[in-house]
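Everything below concerns the one structure shown next.
The other protein chains are all here in position, but one chain of the complex has been omitted.
Chain lettering (A and B) follows the sequence in which the chains are written, and residue indices restart at 1 in each chain.
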Amino acid sequence: MKPVTINFRDKASQTISDEQIQQSLEHVYTGFFKGRLAAASETDNWEALRSKGKAIKDHTIANLDYYLDLLATNVEKAGGKIHFASDAAEARKLIIGLAKNCEVKTVIKSKSMVSEEMGLAEAMNDAGFETVETDLGEYIIQLAEETPYHLIAPAVHKSRTEVAKLLDRSYQPGSEPPDATELTMMAREQLRDVFRRADMSVTGANFAVAESGSIALVTNEGNGRMSTSVPRVHVAVMGMEKIVPSIQDLSTMLRILIRSATGQRISTYVTMVNGPRKQDEEEGPEEFHLVVLNNGRDKLLSDIYMREALNCIRCGACLNACPVYRKVGGHAYGWVYPGPIGALVSPVLTGLKDGKNLPNASSLCGACHDACPVKIDIPRMLLELRWRTAEGEKDPKEKSSSMAERLVWKSWRIGMMGRKRFDLGSRIAGWTLRPFTSNGWISKAPPPVGGWTSSRDFPAVSTRSLKSFVKSMKLGGGK
Amino acid sequence: MTDRQKFISGVSASLGRSVPVAPESIDETAFFESPGDADTRAKEITQDSTSRSDELMESLRISAAKNGWNIHSVSDSENAIGVIQDICDSKGVRSVLTSDHQALNQLNVSAALSLPEGATIRTTDRELHKNSVEDSKEEAFTADLGITGVDYGIAETGTVVIHPKNRVSRLVSLAPPVHIAVIQKGQVLESLDELFAMERHDFLKDDLAGSMNLISGPSKTADIEGTTVTGIHGPLEVHLLILE
Partner (left out) sequence: MSNLEDTPTKPDKVTLFSTCMVEQVAPEVGRSVIEVLDLLGVGIEYVDDQTCCGQPAFNSGFRSEARPVAARFIDLFEKTAGPIVVPSGSCAAMVRNYYSQLFRDEPDLKTRAKAVSERLFEFNEFVAKFFGTNALKGQFSRSNTATYHKCCHLLREIEIDEEPIQMLENIDGLEVVPLERADVCCGFGGSFSVKMADISTAILDEKLDYIEQSGADTVVAADTGCVFQMQGGMRRRGSSVRVVHIAEFLAESAKNAGAGK
């Protein structure tokens, strides 16, 4: 998927004034956010689980080469094939090649953010394979030719009317659309037909297990199960970081993933795939392929201050907790991963120059850090990226601050390095703003304060500093 | 395609080394646990699920009901068949697929059910029925009802666990609109911890099934306006038939 993160501010503004999307985003709070809180509070050892999950991920990422190597050995031992792709283009070529070799006509896709990174569905359709998204939300946005709005609920922004236009061939625009159940049944029928025809499936992998070469898939709908039961060929794609060392680790990871994503104790279906089907099974894929993708993740891995971002298990809890995401929605972030984790991953993977707005699109409230099941310290890393865009700390080419801004902070520093100049600065600011001040408040100010006063009153700079009061107060001292 | 060695070398380089190094062990992952320990644990779990079978079944009953399973508890085969018969009658079922599980075999479902003229009931068995895989799939997609046993139940999450294998189809609990899962006393595990411990134990004994399905209720989605709708790709209705 081609990044358009540079359009963040415009897209954000549009979304803020779109009433219908604002209502949909409210669901993200009342449904997913509250769901996670409820699930966490009814789980006795929730904090211990988070710590354990973090420890497992820290350990795995710190030893990623070892575990990837082991995964490769074990996938092959279990009868599958593993493929390594350094970037999206390579991955697409690989998978299209597999489809060609296996004489595939129809491809079903289960939800996978990595496949979005690759722009896979579009590429496969262009290459002549009928490729259909089978997760209802993904199916809806595929029909709408859009990109996902949320990690877990890709079509969260679509109203029933919009969905009816896409799913219901007999829908008359302007009339009352069918209810959610009716629309869902239409999708069930449409997609069931595709399932029966499918020759190949492409799924994601919520976790890959190094010691056994297995993958685990989490869905509520059953399309993941269809994908691992019906077609002759099953291709699973994963980011290279989605590994856990042991089968047993799945119990910890599934607990924290699912409760954090939707508030459920478990999703309706969890499927563990241990290679292609056994010879004497009734049905199931004859071939199992696991495609492991880098696509810039090495940049995060080699960066000790950003490496923690690879611990992400893609639950979406940070999105649900983020007051910014809940106002600007998923498309503003301009690439596959929205919300707080997107603000970290997108700029690093697609280029900090274009993605420079994302680390600044945060009030640093810390709700994401609180929400993360593996305790990723997102605010710390947002600050790290801000440093790089401001001063080109890691790479001078990443600096995107303007001369004006750098000058502002230089003068700020000069003003803070001595008390006399600090007080002088206050007095000057006070005089400058006096014409705009009435009753201690400013309702229309010149730049840079103008950004504030467009929507809020601004407090006047005080005529006396605290210091001057302290000097004149009779201080009581200890009783 | 980048080859494996090149890719892994790249990852090692990102970690500041030239080749992978075996990691220091940590407590939090079972990766470093010995097969002996895994074996002991598996035995403890099996013992526990037997000795606390009533308590665990009660927990499962509660958690499964919360997830939308229709729960039926019966004390003998006759009543079990009665439950299945009622479901068949109320839905006008004409084609039933079953799996080869001990619980079902004991009930002798095929013989005991009375279905209308022309209706069929059979266990998925490609070899026996001389089916191709395509035939087998078609059968599953056109069936009205799938009945299976289970390998485990999980009390924590309201789940049944099925390992597809010969005569246990992947699709029989997925494609038909109604699924009945028959579970016996003593099959329930406490939580996901115990399930994956058993699974790991199977792996260490080189006895891992081709796949494993955890099923925790009817298929559902909330992708349209956040409204939960049951029955998108999997069964719209699931029944847990508990043989006490």
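Basically, a contact is a pair of C-beta atoms (placed from the backbone, for glycine too) under 8 Å apart; a residue touches a chain by one contact, two chains touch by 3 or more.
Please read all numbers here as calculations on a predicted model, not as lab measurements.
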Which displayed chains the unshown chain touches: A
Residues of chain A (touch criterion as defined above) contacting the omitted chain: 9, 12-13, 16, 323-324, 327-328, 360-367, 369-370, 380, 383, 385-391, 393, 401, 405-406, 409-410, 412-413, 415-419, 422, 426, 429, 441, 443, 448-449, 451-452, 454-462, 464-467, 469-470, 473, 475-479
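What we mean here is this: only the chains that are shown with their structure count from here on.
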Chain A-chain B separation of Cα centroids, rounded to whole Å: 31
Interface residues, chain A side, partner chain B - complex: 24, 27, 31, 52, 55-56, 59-60, 62-66, 68-69, 72, 78, 82-86, 90, 93-94, 134-137, 140, 153-156, 158-160, 163, 179-181, 183-185, 187-188, 191-192, 195-196, 210-212, 214, 220-223, 225-226, 228-230, 240, 244-252, 254-255, 265-278, 280-284, 292, 294, 298, 301-302
Complex contact set, residues of chain B against chain A: 1-4, 6-8, 10-17, 19-23, 26, 28-31, 33, 63, 67, 124-127, 133, 136-138, 140-141, 156-159, 164-172, 174, 191-193, 195-197, 199-200, 203, 208-227, 229, 231-234
